[in-house]
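One structure is given below, represented as structure tokens, and several questions about it will come after.
Excluded from the complex is one protein chain; the other protein chains are retained at their positions.
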Amino acid sequence: MFYHVKELQYNAKPDKPDAVYAKKLQEILGGQFGEISVMMQYLFQGWNCRGEKKYRDMLLDIGTEEIAHVEMISTMIAQLLDQAPAREQEQAAQNPVLNSAMGGNQDVQDQIVKTVLSGMSPQHMIVSGLGAQPVDSVGYPWNSRYMIASGNMLADFRANLNAESQGRLQVARLYEMTTDNGVRDMLSFLLARDTMHQNQWMAAIEELEQNQKPIVPSTFPQELEKQEVSYSFMNFSAGEDSKAGRWANGQSMDGQASFEYVAKPEAMGQTPELTPAPPYVHGTPPTAGQAQAQYEQEAIQSH
Amino acid sequence: MFYHVKELQYNAKPDKPDAVYAKKLQEILGGQFGEISVMMQYLFQGWNCRGEKKYRDMLLDIGTEEIAHVEMISTMIAQLLDQAPAREQEQAAQNPVLNSAMGGNQDVQDQIVKTVLSGMSPQHMIVSGLGAQPVDSVGYPWNSRYMIASGNMLADFRANLNAESQGRLQVARLYEMTTDNGVRDMLSFLLARDTMHQNQWMAAIEELEQNQKPIVPSTFPQELEKQEVSYSFMNFSAGEDSKAGRWANGQSMDGQASFEYVAKPEAMGQTPELTPAPPYVHGTPPTAGQAQAQYEQEAIQSH
Amino acid sequence: MFYHVKELQYNAKPDKPDAVYAKKLQEILGGQFGEISVMMQYLFQGWNCRGEKKYRDMLLDIGTEEIAHVEMISTMIAQLLDQAPAREQEQAAQNPVLNSAMGGNQDVQDQIVKTVLSGMSPQHMIVSGLGAQPVDSVGYPWNSRYMIASGNMLADFRANLNAESQGRLQVARLYEMTTDNGVRDMLSFLLARDTMHQNQWMAAIEELEQNQKPIVPSTFPQELEKQEVSYSFMNFSAGEDSKAGRWANGQSMDGQASFEYVAKPEAMGQTPELTPAPPYVHGTPPTAGQAQAQYEQEAIQSH
Amino acid sequence: MFYHVKELQYNAKPDKPDAVYAKKLQEILGGQFGEISVMMQYLFQGWNCRGEKKYRDMLLDIGTEEIAHVEMISTMIAQLLDQAPAREQEQAAQNPVLNSAMGGNQDVQDQIVKTVLSGMSPQHMIVSGLGAQPVDSVGYPWNSRYMIASGNMLADFRANLNAESQGRLQVARLYEMTTDNGVRDMLSFLLARDTMHQNQWMAAIEELEQNQKPIVPSTFPQELEKQEVSYSFMNFSAGEDSKAGRWANGQSMDGQASFEYVAKPEAMGQTPELTPAPPYVHGTPPTAGQAQAQYEQEAIQSH
Amino acid sequence: MFYHVKELQYNAKPDKPDAVYAKKLQEILGGQFGEISVMMQYLFQGWNCRGEKKYRDMLLDIGTEEIAHVEMISTMIAQLLDQAPAREQEQAAQNPVLNSAMGGNQDVQDQIVKTVLSGMSPQHMIVSGLGAQPVDSVGYPWNSRYMIASGNMLADFRANLNAESQGRLQVARLYEMTTDNGVRDMLSFLLARDTMHQNQWMAAIEELEQNQKPIVPSTFPQELEKQEVSYSFMNFSAGEDSKAGRWANGQSMDGQASFEYVAKPEAMGQTPELTPAPPYVHGTPPTAGQAQAQYEQEAIQSH
Partner (left out) sequence: MFYHVKELQYNAKPDKPDAVYAKKLQEILGGQFGEISVMMQYLFQGWNCRGEKKYRDMLLDIGTEEIAHVEMISTMIAQLLDQAPAREQEQAAQNPVLNSAMGGNQDVQDQIVKTVLSGMSPQHMIVSGLGAQPVDSVGYPWNSRYMIASGNMLADFRANLNAESQGRLQVARLYEMTTDNGVRDMLSFLLARDTMHQNQWMAAIEELEQNQKPIVPSTFPQELEKQEVSYSFMNFSAGEDSKAGRWANGQSMDGQASFEYVAKPEAMGQTPELTPAPPYVHGTPPTAGQAQAQYEQEAIQSH
């Protein structure tokens, strides 16, 4: 069960409204790697957790923190949208400087000012009435296929490290895209928390890898896999630039073997041939010999 | 540019058809962590690669291999669907043993046999005519928000390690869900390749982390983040089970500081108060005092 | 900011596992009118609230409660999935009673048992490893176009009343679909809360309608709408059954006029005629007379 | 069955083209609360109607009218797109006034004019060739999860009242966002019809509430719900601002009880503990004592 | 504008309910090539039509007919769902024959009967309350990216021929999947109409191809395309089976040239090399020489 307090986890106060930036900021709210994604990912991993108590507790700690991040960014967006104009044409038209710069020509001016706020999301005006939306920076709605809770913590903690890496990258890019000190202050907090969270998942992964083996799932008996190809890098692309990497040389990361570089990988499988579909499927009918005869006989029987 | 050879990378031949399992196998073809996801993820990371040649080459090597995996699983599914019946009721009705077991009661039998193949995807009959589909095991279509190519390789290689971890987990589960030797043979090959690919991304990550710092993006100046909270684990959940983990004790994974456990995290931000929206937004009108007066005046002016 | 306590808001303990019902229960977790929808709807309405404090506070109260409902249902689903078998065939094959009932015929038995658990979601095994998912009962992922926060509270409270009405209806149907006492106990709690929440939104709507007018948005000047048709029921369907309803007789609900029944509504608009597209659009070229000549001239100029 | 007449229900003629506004207008065509949503919602409610004839007839009346609204807005959008230029750069470059205003500097001018029409949807040119699309104002396609036909009319009429409330709100906002008299004329008609339709659903709801009870579904026996919490407002958010509302005081809206304000709601449920997953699920393996021993034994048996 | 009459275009009366088949039938209602798709496709092509009147009129004729098909199939599905049980377990448990067949063993029986109706869509009970839904046979909602109205009629009529071909194929498959005479009667009507509609689009295409040239868009000057490769079949797959087809031999279909078979197609383009991203993008930093120096200098300047 959850409780709410009125204060935000950290300040979310822009210096001034900026409806165009509000749209961009949506990316880290409702985007693939936004705060809603990690909030839902950690909460579901916690609720589904069948492992030790400390993991469930930790997942719900961070999941609960992420709700507060969703709250902060939503609050920021609402303020960035303050006083955003609906009829930007008229507002601009009344601006004497722009008017003069445009030489007084109304048509040209109209065409330009009409787009002054075209970088704003039309839905911020029409749909949410100057409020944040659970969508990304191109207006695509958040959906739950963005997240994973697989029941295997090592797999999921790698998903979490990935999410925090992509997330911090996006926050850093958004930091570069504004000079508003208030916005940057909030982003500096998110950057710091993402630093912690990357560290946290690296620590948790290390702990699990030490208890299990590093290949997920560690419980599947490796003798049941096709071990001839378990450590081979296959070069399917002309040229051998890829031979230079760590992945093609030295001991494998799980310590079980050495990497092998296969310069010219050969096909090991059959040439596929599919049988014709039965007549009731109405696929393409067979065109020659016995197959067709059989097909026609079956077709007669089927009606 | 690409070339195709007719042979599969590895055998994909089931012992016998199994339309119900065909539906389940769709998960690793067109699911969130299926082969289409990694194929597209690696190819786009390769095509967008602005780093050293060996990385682009490596990404296109593995991306090209994944197209072959998509081909293998598609071929397997088509064969698992061979001869799947459309009118399962009748087929079952003609089965003398079932007939007898059901005591000859046609109604009961009908109800049961009607669902004998209800585990089959109806679209495998109606839409694809006994062919594989680029969808997951519940019929949800593959979409490109499953993948990422961010332009930052360390971030992306973590995404790749995640994808191979979730992917191998799902293949292992599907291996447990069948006893068909042909299917298991193909899955044993995929398990082995996923072992390699997890190793590969761990190796590539290690290489990058050694050249850069481990926190993504490594190029963002850490002094610009809110460093007070960069290494603090915050306990937002009653109880302190989460204190026991590696993430709350000892040196941080980036080697820059020590983890700190904040047992009772306090709010550091403002209590949000949003200003009323302008009248042309037609939000909820303000209900008291000056705000309302100003609102009404603006409203009059706006028409 | 939010805090979590370990206890659930109410008990979520099934009498015994039931993987098929687990899939159905997903509807009120991640469906269009599931708990995730109301949780997100109330939280975003609260965070975006530009109205009186009591509304923001109330919205965050109920939004916070809904997180707890998501937690309860997720926990229930995970337990309904306990011990769900992967290879149901074998498990069933070892059942002596079924074996005997089937007369020992392995093929028939195989066909039947293969589907015994076909009502289970394959993703509950393959993807979430016996955990709840933020999807509905057909596996479709939750997405944020399910919810609304428009900035106009009267509009939104009607959305909320709708959501609680549809939601309680679905819970009632799910109650009828099980006899598990533990599941029914949890559902009886949700039914009661939905009774409260329907009452709550009816109360809040009444309060707002008394302060404003009942037609949303109440602030748009009614003289700017085409008032001739503001109270007319138009009969576009042969026959006049629809004349019998309250909507076609008596005073309108906003108290401004009387309902009128238009038995034979006539078209009031133009017959549309669109001009041909310019040549650079490469639409269908005009086929006769002057239009074509002009089109061809423009086409020549455009390259 | 349906028939079409060539005339529109009401005029849809803009004063002049405006490709940027055309994109915004898409919201009330193919958005969450656009005309396609209500058209489909009413038609499906009508076709699925198992109630009295007058309801089915009324639903098909209004559903049929909504097809005409879709037609009007589509026609309007096509005309707003008339003559929209593909190569806006060149067109702008040939404009002497802009040219002069920009001081003749080609680079700056190019950068600006390139975006003059950037508010236009690129798909209006590339995909639909100056035609309307069934998408919203950010280009997101209409999908049928926007609508509901639940088989319970009281629930559905609340959905309808919600749809007409959100819809009229959006039309009002779009009215504010243009000064084109032709567009405003059409919107004034839609505003009036939405006034009627809000009145209509309020009337139909009143009629149903009088015949049934107001809590949906009225047929579920209230003694089966957890009645202790059926009328309690729970304060999950610090502070008691929410105590001031109608929802926390006085008789409940269904007339069955009085609202109660629970200032400090306590958890009533268990602390969840999930059992480890079976070995064939390859979740996180248990880490200590008996559970692990049992797990390993099962794992051995399972292969 | 549209009018509705109460009678269906053709009978839609099943012999008896069949909730499992109801789910399958959803494919031709709300699937990719279902009736909603063609209804919306033809209506939007009609409303956007900038060509001759006869085309607009024809498109709206057929679009209006398709609304009637949506109505027929919806009505059929609602009847197939008549009396579908919620608690199938109990119903089955009361069946003496099944009871006896199962040897009286309650557990086994429970497991089997629980799935008797598992082929039914859970949403037909929980969400739509025994009504049709605008979704396909796996419950995926209809969305408007299924349809096209491009403004070029020759292109669109090919889309229409495609839709009617896929559509009739699916109806034929569904005809094979039932023996219900009432259902088959309705399907026989749809099959006939699809025969007409395939003929219709073939006729309309022939008419347009005679007025224009057959390659879409016919108005783009062919001298601006890379004519060296306009008639070459390129063999990118090992082996030359593909040489045997009409596409590799004889005159091209547009009558402009002869098909050419390129047995070993060579790459004609550059080897791509992308420049490093600027520092503010925080992509992978360059690793050697001058590029890195420049990058670092830029990075310093950017903060």
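Here the chain labels run A, B, C, D and E in written order, and each chain numbers its own residues starting at 1.
Here is the rule we use: a residue touches a chain if its C-beta (ideal position, glycine included) is under 8 Å from a C-beta of that chain, and two chains touch if they have at least 3 such contacts.
Predicted model only: the values in this text are computed from it and were never measured.
Within the full complex, the chain left out of the display is in contact with A, B, C, D, E.
The missing chain, though absent from the display, is touched by one residue of A:140, A:157 or A:231; that residue is A:140. The chain not shown here touches chain B at positions 1-9, 30, 36, 40, 43-44, 47-48, 50, 57, 60-61, 63-64, 67-68, 70-71, 74-75, 78, 127-135, 141-145, 147-152.
Mapped onto chain A, contacts with the missing chain fall at residues 18, 20, 23-24, 27, 31-32, 92, 95, 97-98, 100-101, 112, 115-119, 136-140, 169-170, 173-174, 176-179, 236-239, 267, 269, 272, 274-277, 279, 281-288, 299, 303. Those residues of chain C that touch the chain absent from the view are 169, 172-173, 176, 280-282, 302.
Quick note on the criterion: only the chains that are shown with their structure count from here on.
Between chain C and chain E, the centres computed from C-alpha atoms are 24 Å apart.
Multi-chain contact residues of chain E, defined as those touching 2 or more other chains: 1-6, 47-48, 50, 101, 112, 115, 118, 127, 129, 138-141, 150-152, 169, 173, 176, 281-282.
If the chains shown are joined wherever they touch, the resulting network links each chain directly to all the rest.
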